[in-house]
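A single protein chain has been omitted; all remaining protein chains appear in their positions.
Our next item is chain A:
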Amino acid sequence: MTLRPDLAIIASHVNRGARILDVGCGDGALMAALRDQHGCDARGLELDPVNVAAAVGQGLSVIQGDADTDLADYPDDSFDYAILSQTLQTTRRPDWVLEQLLRIGRHAFVSFPNFAHWRVRASLLFGGRMPVTRLLPIAWYATPNIHHVTVDDFRALVKERGIAIEGAWFLSGDQQTGSGMANLLAEHAVFLLRHDR
């Protein structure tokens, strides 16, 4: 099974045997890969009970819960990495979730669709319509994405909160792209973060 490109980037930068919390782990694809190929001790948090049942059925340790509230129940520094892939923009308080990730994990991976990608901009500028793209496939009234974020917005937030960026990867289609024009050219961003404490 091949991982989604952003998950593949995360998997390839996680230390072998690390303790992982995957927040919004879906059916556990990343957790299973980290467990089976990287010897990680992976735990998950997932909102959708059907996904949780699928993950538990694979022998993964997944708690059904809501990132917006339940992260508070995890002890400090209990994981090497806390991972939030394609979920930040669906949370009610992305800044609070980010703080929680870096409290629970010594490092955090955060990936999200970049709302400043040129296709999104073109859709708004020329079409005057909220974009429906490959990474944002659902119309405005039904999308779970309630806090659209751009690469530059995210960089500004982490700077303001004193969070160090340890790594950043940008994807256009399934290809990696450079960081220089990422806010315009990246459809998708993956950040590796650490709290300066």
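The working rule: a contact is a pair of C-beta atoms (placed from the backbone, for glycine too) under 8 Å apart; a residue touches a chain by one contact, two chains touch by 3 or more; residues count from 1.
We take it that contacts and distances are computed from a predicted model.
Trainee: Have a look at "Peptide/nickel transport system permease protein", "Homoserine O-acetyltransferase", "Iron dicitrate ABC transporter ATP-binding protein" or "Cytochrome c oxidase subunit 1" and point out the UniProt protein name belonging to the hidden chain.
Mentor: In UniProt, the chain that is not shown appears as "Homoserine O-acetyltransferase".
Trainee: With the missing chain put back, one of A:V14, A:L30 or A:V62 would touch it. Which one?
Mentor: A:V62
Trainee: Among A:V52, A:V120 or A:L135, which residue is in touch with the absent chain?
Mentor: Only one listed residue reaches the unshown chain, and that is A:V52.
Trainee: Against the chain that's been left off, what residues of chain A make contact? List them.
Mentor: Looking at chain A, the ones touching the missing chain are residues 41, 43, 49-50, 52-65, 70, 73-75, 78.
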